[in-house]
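Mind looking over this structure? Questions follow.
Missing here: one protein chain of the complex. Every other protein chain is in place.
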Amino acid sequence: MIDEVAARPMIEAQKLVKIFGVNPVLRGLDLDVQRGEFLALLGPNGSGKTTLLRILAALARPTSGTVRIGGWELPGEADYVRAQLGVVSHMPLLYDTLTAEENLLFFARLYDLPRGERRDRVHTMLRRVGLHRRARDVVRTFSRGMVQRLAIARAVLHDPAVLLLDEPYTGLDQDAAALLDDLLGEVAAAGRTVIMTTHDLRRGHALADRIAILSRGTIVYDVSCHAVAAADLPGLYADVTGAVTTR
Amino acid sequence: MSAPPGNAHSTPNKPSAGRVRRPVTAYWRAVGVIAWKDLRAEIRSRELVTSMILFTLMTVMVFSLALELDADARQNTVAGVLWVTVVFAGMLGLSRSLAAEKDRGSLDALLLAPIDRSALFFGKMIGNLVFVLVVAGVLMFALTVMFNITLIRPLIVLFVLLGSIGFTTVGTLFSSMSVHARARETLLPILLLPVVLPILISAVRGSTAILNDLPSDDWLPWLQLLVVADVIFLAAGYALFDFVVEE
Amino acid sequence: MAEYAEYMILGYATMAVILGAMVLAMVLRYRSLTREARLIEQIAIEEGLAGDREPRPDRA
Partner (left out) sequence: MTYSVPRDRALKGLTIAAGVLFVLAMLMDFFYVGPEKTQGEAQRIFYIHLGSFLGAFIAFAAAVVAGIRYLSSRESRWDILGLASVEIGLGLSGITIITGMAWAKPIWNTWWTWDPRLTSITIMWLAYAAYLMLRAGIDDPERRRRFAAVYGIVAFASVLFTIIIIRVRPDTIHPVVAGPTQADPSGGFDVAGRIRDTLFFNLFTFSVITVTLVWHRIRLENLAERVTRRKLDVLSEL
């Protein structure tokens, strides 16, 4: 039974269309991500990356098309999907008038973690992202890097099977980015399925198993990282998106 | 972190056999967690309640100056003063609490969680209700002193409670809509006042009848109307909130 | 008895005004829309665009 279930991709999106007002943001996009696969999603601004992630995260409904995550269908079985989904987005999704510990405790309760485990789960996570000394400080006093690390701690707090990261590296300084690298490395090693959108081709290629390029609402390039050298990614990216945009 | 994904809580994949219990946080716990978070964030920052209370005291001053009346005329207007102030202070609180949540983007964090949308609605509503009741409490005390009419009586408290519940229910539903509008501060009163006026009238007429020690068949119909209104608006909030927050 | 007549006239007059205004507003908007539609069709023809010929906008 396990292999039959395991064979099925963790994330399946078919013919996703999303139209805001009159302009189409997603134009019939198909995407499958296998269990435990780390997909780096590249693409210029306005190509629909964030919209795609919001649809996969059950935060937005597609105008048409179907989405299944972990075998659960959206939007009907959204609750099952939400229970196993961790999201890091542009916005920190944290409460700046609460302390780091209070924030994580709130999400631990919201995600219904077993009562006994909550406190030490929160503390292990804070230690893992290097914020245990600032546990009692209000998030408003945190730097951009610290907020991002806390956001990642929140995203993996309930041990989700799927992680959606929307440009997690934006605004991070060098060592915060380095810390984020091994955090994501560890997350990938734990067998989670990850989709990360980024503008950083080199870092995307280094971290991910597979690279996909999104342009004007559809996936225009999709290949495993082994099949393409990091060096010629920029050139390739330019033709695929450049070719499209300069017409 | 090293724990393999898909612990008991988040199922790795849709088990083919049988329905899994909906992994949704218990309804009332979700409501409690959200309301508790709003209150704790507010106790920490205290900006919302202080601005509402200052607004209330200033309004009471204005009314007491404007209504330099003899005793029995005051008897008939004090309930009106109470409710006009509660409504406007309440609207101040409503638009700030929802707007802050939306601007900070933390509304997404709540929409991501595996909880019923209506639990989110009632959590938010109860948070707002507490702020409104705090204002009403301060107000009743201030008015008792300024107008030297004993406002703090069981029946008046009942009317204040029922009126605040109705007002906050509709207020929370409408402020989650007006927060998306361009002129959100001006749109909320326009949307809210006409629909909430029947509650306001029932509460004022009922309270005044009690203050004048009239027999029960003078204020009982207003109490019944208030209860009916609360039930209708609670049901509407329960059924419609999902459509408001869905994208 | 008759002296109340002026209120009756006032009432009926307002009704007539409001109903008339509602109908008039719709007719005027309808006219401007059909004019606009005809204008667009001309532009379409002048530009020689394929654009399918919209069925003649229906009369009230």
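Should a chain be cited, it is by its letter among A, B and C, assigned in written order, with residues numbered from 1 in that chain.
Methods note: a residue touches a chain if its C-beta (ideal position, glycine included) is under 8 Å from a C-beta of that chain, and two chains touch if they have at least 3 such contacts.
Only a predicted model underlies this, so the values are computations on that prediction, with no experimental measurement involved.
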Visible partners of the omitted chain are A, B, C
Where B:63, B:83, B:147 or B:233 are the choices, the one touching the absent chain is B:233
For chain C, residues touching the missing partner are 1-5, 7-8, 10-12, 14-15, 18-19, 21-23, 26, 29-30, 33-34, 36-37, 40, 43-44, 47, 49, 51, 54-55, 57-58, 60
For chain B, residues touching the missing partner are 170, 173-174, 177-178, 180-183, 187, 190-191, 193-195, 197-198, 201, 221-222, 224-225, 228-229, 232-233, 236, 240, 243-244, 246-247
Logged for chain A, residues touching the omitted partner chain are 20-22
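Following the convention adopted for this analysis, only the chains that are shown with their structure count from here on.
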Outermost chain relative to chain A, judged by CA means, is C
Chain-centre distance (mean CA atoms) for chain A and chain C, in whole Å, is 53
For the pair chain A and chain B, the C-alpha centroid-to-centroid distance in angstrom is 35
Given the complex, residues on chain B that touch chain A span 1-7, 9-17, 20, 22-26, 29-30, 33-34, 37, 40-42, 44-45, 104-106, 108-115, 246-247
The residues of chain A that touch chain B in their complex are 1, 4-6, 8, 10, 35, 54, 57-61, 70-72, 79-80, 82-85, 87, 89-98, 102, 106-107, 109-114, 124-125, 128, 138, 154, 156, 158-161, 186-187, 190-192
